[in-house]
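Our next item is chain A:
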Amino acid sequence: MAISQTSAQPLASTADIAVSVRNISKKYNQTEALRNLSLDFPKGELTSLLGPSGCGKTTLLKIIAGLLDANSGTVQVGGQTISGPGPDRAFVFQDFALMPWANVIRNVAFGLELRGIAKSEREAIAEKYIASVGLTGFEKSFPHELSGGMRQRVGLARALSVNAQVLLLDEPFSAVDEQTRRKFQEDLLALVQNESKTFIFVTHSIEEAVYVSDQIAILLPRPSRVSEIIRPSSFRGKSVDNIRRDPEYLDIVDQIWASLRSYVE
Partner candidate 1 sequence: MSAVIVFSAWEIAGRVPISYSFPTFLESMAALAVITLDGSIFVAYAETLKPLVTGIAISGVLGVGIGLWVGLSEKFEWLFAPIFIVMQAAPLAALIPLLVMIYGIGLTSKVFVVCIMAMPVIVLNTASAVRNTPVSLKEMARSFLANDHEVLLKVIIPAASPIIFSGLRLGVSAGFIGAILSELKITPTGVGDIITFSRSIADYPTMYAAIFSIILLAVLFLNLLEKLENYLFEGNNRGYISD
Partner candidate 2 sequence: ASTAAQAATIKIALAETPSDELAAFFVALDRAKANGLDYEWTAFADEELAIQSVLGGQMDIGFGTPYAAMQRSKAPIRIIYQLSKLKFFPVTTMKYNDLKDLDGEPIMLHSRGGGTDSIANVIESKLGIKLGERSYVPGSQNRVVAMIAGQAEATILDLSNKNKIIAQAGDKFHALPMFDVDASDEALFGNVDWIKDNSDQVDIFVKALLSVYRDMAKDPTIIRRETNPDGPIGQLPPEVLAELDGFYADAVAGGLYDTNGGGRKAAKADMEWYSGAGQLDGTVDTLNIEDFWYLAPLDAAMQ
């Protein structure tokens, strides 16, 4: 069976859990975004969050990042309860959050700048990540001179360049073309494989989630809890072009699709 389904029980020993979210609730004024949500993110794995628009995925990510305070519940990163942002986590923002007054290289190097890395060194690192997101030649451009997808890639390069253990990616590929998206997926997977980084990944593409994830958490609509956790058997070995016709793959996609749809309708 390609799917192993668990009902939010810890999968592995706590040592292997990079991020553990326990009983988080969050209310904005009248809107209740999260209610009593618990979820574990195993170390060195890529976990996708799938859920309807406005269900609270960004909210959850910001709570894990330490940017928002939950109304109740705790978040542990590497076994420690967090109380704010830390060097172990890097964030890719859904709305990019680029500094309009800084050019591309300064934006990308900003995380390193804040870590006190010398200018020449951080620019060399930034340069590397700018190249890896395909923006070579735009180092001196300002955000308002870039297309939507290019801005998104700047935000991605910035988060990658700080080399954090946990990466929180909020729809990081929503504005890039298929080709670029696939390249980035490979890059992420390489990071998971080689450097055993932990990714928490928000996406709306079921196909993408199935292809890249070790674990997919399906969230309910507002107020959000985890409805189910799916661990797709790895399709990573197979070539991207082939899995599209792989019945096993298509089955999982259909299954997820069915379960997402069930409570939306």
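Regarding selection, all candidates are chains of the complex that A comes from, given by their letters.
Quick note on the criterion: a residue touches a chain if its C-beta (ideal position, glycine included) is under 8 Å from a C-beta of that chain, and two chains touch if they have at least 3 such contacts; residues count from 1.
Note that the coordinates shown come from a computational prediction; the quantities given were computed from them, not determined experimentally.
Put simply, of 1 or 2, the chain that touches chain A in this complex is 1. Considering their complex, residues 62, 65-67, 84-87, 89-91, 93, 95, 97, 99-103, 110-111, 113-115, 142-144, 158, 162 of chain A touch candidate 1.
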